[in-house]
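Note that this complex is displayed minus one protein chain, with the remaining chains in position.
Let's turn to chain A:
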Amino acid sequence: MATIAPLAQAVSEVVRDGDTVAFEGFTHLIPFAAGHEVIRQGRRDLTLVRMTPDVIYDQLIGAGCAKKLVFSWGGNPGVGSLHRFRDAVQNGWPVPLELEEHSHAGMANRYVAAASGLPFAVLRGYVGTDLPKQTDNIKPITCPFTGEVLTAVPALRLDSAVIHAQRADRKGNVQLWGITGVQKEAVLAATRSLVTVEEVVDELEPRPGAVVLPSWVVDFVAEVPGGAHPSYAHDYSVRDNDFYQRWDAISKDRESFGAWLAGVA
């Protein structure tokens, strides 16, 4: 059963130093408020996992929380580069960042394998690219039925997963809808999980196309209205595209980023 708790307590219970942790949400429902709480709590040596590192990981990387990033696309969507990510990779600032890099299809399948309790996933992917040369986590595999050579990627087991959703009920059953990304898979791939929600309600009304995570697969729920900002929560808020554009200037140099960081702490 999920425990409903304040954000600070939930984050301190779920995300620990040295964790392999995913903050998921594919453009939509990105758990920014939980990320900021991780920065405030000074977590270190995290292996950050996420398909699209995006602004949330630019913030965590710039704040020095990460030692490694496992990802498939590290940009500011529709805007350009992630400057803190680039500074960490190119200059080791504020700490060096190790990379493990995949394609979206590979990452999605790695989450599926972990959620399914399998050691690896199979896909038609990466063929002819230079990506397999950079990691041991992409290998060819022969189909035992047809002899066809496909690609295998290992399950992406997580210590912790953090996602944002529209609603939970008082028992901690979680409901999310709109673009649902890989959030369900991330929670099911993790030992510990936290879901921040726009609101806690008495009863979850059924919604077409919604994903429901039963309370017994979630460890903590924290009510954080607007907790996905500058990302959005479908039917609650719209994506703050202006902020994503402003982030380019905020993150461009270490000084302006430092001023932003001081505002979070």
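In this text, a contact is a pair of C-beta atoms (placed from the backbone, for glycine too) under 8 Å apart; a residue touches a chain by one contact, two chains touch by 3 or more; residues count from 1.
Quick note on the criterion: contacts and distances are computed from a predicted model.
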Missing chain's UniProt protein name, "Roadblock/LAMTOR2 domain-containing protein", "Bifunctional protein PyrR", "Glutaconate CoA-transferase subunit B" or "Oligopeptide transport ATP-binding protein OppD"?
-> "Glutaconate CoA-transferase subunit B"
The listed residue (A:Gly18, A:Gly42 or A:Gly78) that touches the chain absent from the view is A:Gly78
By the document's definition of touch, the residue of A:Leu123, A:Ile141 or A:Val217 touching the omitted chain is A:Leu123
Contact residues on chain A toward the hidden chain run 26-28, 51-52, 71-75, 77-79, 81-82, 85-86, 89-90, 101-105, 108-109, 111-112, 123-131, 134, 148-149, 178-182, 184-185, 209, 211, 232, 234, 238-239, 241, 244
